[in-house]
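A single protein chain has been omitted; all remaining protein chains appear in their positions.
Per-chain numbering from 1; labels A, B and C assigned in written order.
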């Protein structure tokens, strides 16, 4: 009962890490959007395993297939279904997990919730589940860029203690993609890569922060009260595996300031209303104000490690477990397209929701009626 | 299109700070729950303005009226409607806001979204809107305590640089309510109160952190993928006014550790499966594991300040604004019951959602049928 | 968990026949719509009890109060709350129902579902619950008429064996309101009124058919697959008390024809694509085609009758019950505004939903952005 996301642009993902495949169905995608499998593939390739020496070595081509909802290159306005087959699932690696709970994984909680679980991999708790999100996010991304000029760019801003020094607003997609850790600061990137390699050799793992910036977002996105843009973005990124926190604008840092310092004065720039500072991170009262949206997401160190750990078995008896198989010593490089996807999905949903409010005066035109 | 929250236990709030009143309708509250106006009033009193010298001096008795859904003291299983009349709204204080945008308030974004706004107060962006949430939260709280023994306790753990030293798990309701700033550490509380008073005199404001602990939560709450307990809790608290960030367990601090240190080993204690540490904050793979749930929410300094600020008017011309009227120099003491309410609402919703999964084998008994 | 209706224009009603009052909250009403209590009152007056000698004599002024969501006469775009106080509830009349189940009422099923019920009147199963629907329908009606020129007109087309002979498309609001039974055929109306009076004297009741026509509906409303306009309209009217069936266009009569006779050929009239016949009743493939929408709703004879009936008590023992109190010998005259309200609510919801699909090319303009 949690496999769907969004209200108007609504996605439902399906698939386990060790099953036939994974996919997504989009309900509520407007008709007439040009979208190709290549555009979806670009994002899947940024997410896929085995893409570099610092990610898991599981080999998946993650080839996107659009199986419904697109006709002659354009969306039909009805259910858009995209799927990817699993290829390199090695269930044998997981034989031991049938009885043992991996610490800080979802093995134990799934068993408690459902009474049993797909122990051949992490099931729906596996990061493999995010294939569907990223595919759907690529569709949202295309619409947002094409019709509204909205750009979402995320990057790895911190791995353990190593932080990027590039101001988030200045980060370009090229800079993000210029190295395998997806940090736009070349020096920091180099150190991050060394750290991840060192950690991998030790069979350990490490976490960090992804920072995202949304540029070109119009004012007026987000709904009062519960579906504030902050609230929906927070839910979106916190639904990704391994996330531990999220903050907007100055975030937790805002508490160091008094209101007179934290408030963003309004000014007129180039004939438009702007704010002199952007401590609010582009969202005020839960609604976008037209400035850049800024958020930061904390990812914990990957739970999969290759050392010996204390645990219990399904019978509730003490046991020891040595991690095996392939793993990501640091999820952050692959999580960059996931964070972007979730943000694109939220914005697309909110654009369509905002449209239902803006249109009252324009409804007759939308339906080609003579104004009454 | 954002006035409702929850999937099964679903609330819809209504009302502006300067209108007839505020209220909430609960759809999906199970039948047979004993609930009184007094139990709701207790929570509203903790939220209401004018309760102490460090909150706004607006005088509202905030008297709860149950107008439907309860019969002879018990919930009917149908729409439960609670309302509170507005009493001390002073629209005159807001005359100037008709044309001017208060910095870091929702005035500008509402105007951009809806074309106009209720300028007599903050409309739906006012913290007054939370009356309905707190009232509904009181109903959820009663059900959770009575039938499941789940307790949610929040407290002010930090105001600007002053932090509580009491471990969150040890905080009691009595300690929270023992002083007007709702910090269980008496020394820190005293310093916080002094700070807020100083800031108020300066016409300024200050932010901080509310920490919440959930005790007695059963394992198995939260849904895989999108409606993870972390995700829904994050959305819930980030939908409160003035929030800037949220984190679970070690939160942003988790990135300092490697996986081998961050993972929580499973152990057997008193015949039950437990974790030796609780770095995960009670939620793994988005699902509760039976340990205490821990979260921290950052609140910015209140946007309403009484000094002169730069702004623009509705025509987009530069202007200056001197804040007037009554204000909260620090929202945190009154936000404690709001945070608790949102957490109670999420847990109640997820308890009922989890019930739809657990019941398959027990369905025939639920409906008094002979087993087929 | 069934007190809400609609996806984008979403209403939640509350209140029992014998409680403080009844009301509705609308979430998703676009901003800027001019609406007054008088416009809502007009519809409530058509629904209210005691309006004529052939309806129940319960006296309720049913005065509409808008308590939030409207500012200076226009909708704010946020939760619009309307309430009506109960005045003439006579619980004494129902004392006997505490233990006895009225045949073909909801007493027994509510008890089985919820374990107990508000026995002072029908609770949520009472037709009094429809006050909220009719109030919300008045808001939808205003928007549809003002911005799109869509008119919904329902009338009583049959009471038992007495049928109107006026073609539904030719029925005017004035003709409907010209007599107390709301049948536009004066001769049939007279006979219907006599029948209802005769039946009332006998302490019995009678049913009939309400026919509704939607004029001016643009092509393109309704969603493929599940949310077809037929499907959503069917649900809407079948959620009204005492309904037993619904049909569209030729309805059950369609089965007498072969496809070659039933199909509606397309023709060009006045430069527009039209159909030569309208056997489809304005909806094809679940989507409006621009012709008049036609539907018919069957209402059973009222369950409340004043004769002696066999029944059982709460302990499951045989008993006899003599109906008492005030009752509607025929619900149809008061059900006309209810049917109109439900249709207006569905159309408003679908107009806004359709807008989310139509806007892709116009999105940049909606948000006042330069086209990318």
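One rule holds in what follows: a residue touches a chain if its C-beta (ideal position, glycine included) is under 8 Å from a C-beta of that chain, and two chains touch if they have at least 3 such contacts.
Treat the numbers as computed from the prediction; the structure is a model and nothing was measured.
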item: Among B:143, B:195 or B:237, residue touching the chain not depicted; value: B:143
item: Hidden-chain contact residue, picked from the options A:41, A:56, A:118 or A:205; value: A:118
item: Among C:50, C:216, C:245 or C:325, the residue in touch with the chain that has been omitted; value: C:245
item: Chain B residues that touch the omitted chain in the full complex; value: 8, 28, 30-33, 77-79, 143, 145-149, 218-220, 224-225, 351-364, 366-370, 372
item: Contact footprint on chain A, counting only the chain that is left out; value: 1-4, 8, 10, 12-16, 19-23, 25, 27-28, 31-32, 65-69, 71, 74, 76-81, 83, 113-118, 120, 123-124
item: Chain C, residues in touch with the chain not shown (by the definition above); value: 1-5, 7, 13, 101, 103-106, 108-110, 112-114, 122-125, 129, 158-161, 199, 204-209, 219-220, 222-228, 230-232, 234-236, 238-239, 241, 243-252, 254-260, 262-268, 271-273, 275-276, 279-280, 284-290, 298-305, 307, 309-312, 316-318, 353-354, 356-357
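Quick note on the criterion: only the chains that are shown with their structure count from here on.
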item: Both-way neighbours, i.e. chains that touch chain B and touch chain A; value: C
item: Reference chain C; chain at largest CA-centroid distance; value: A
item: Whole-Å gap between the CA centroids of chain A and chain B; value: 26
item: Chain centre separation (chain A, chain C; CA means) in Å; value: 44
item: Sequence positions of chain C contacting 2 or more other chains; value: 8, 28, 31-32, 77-79
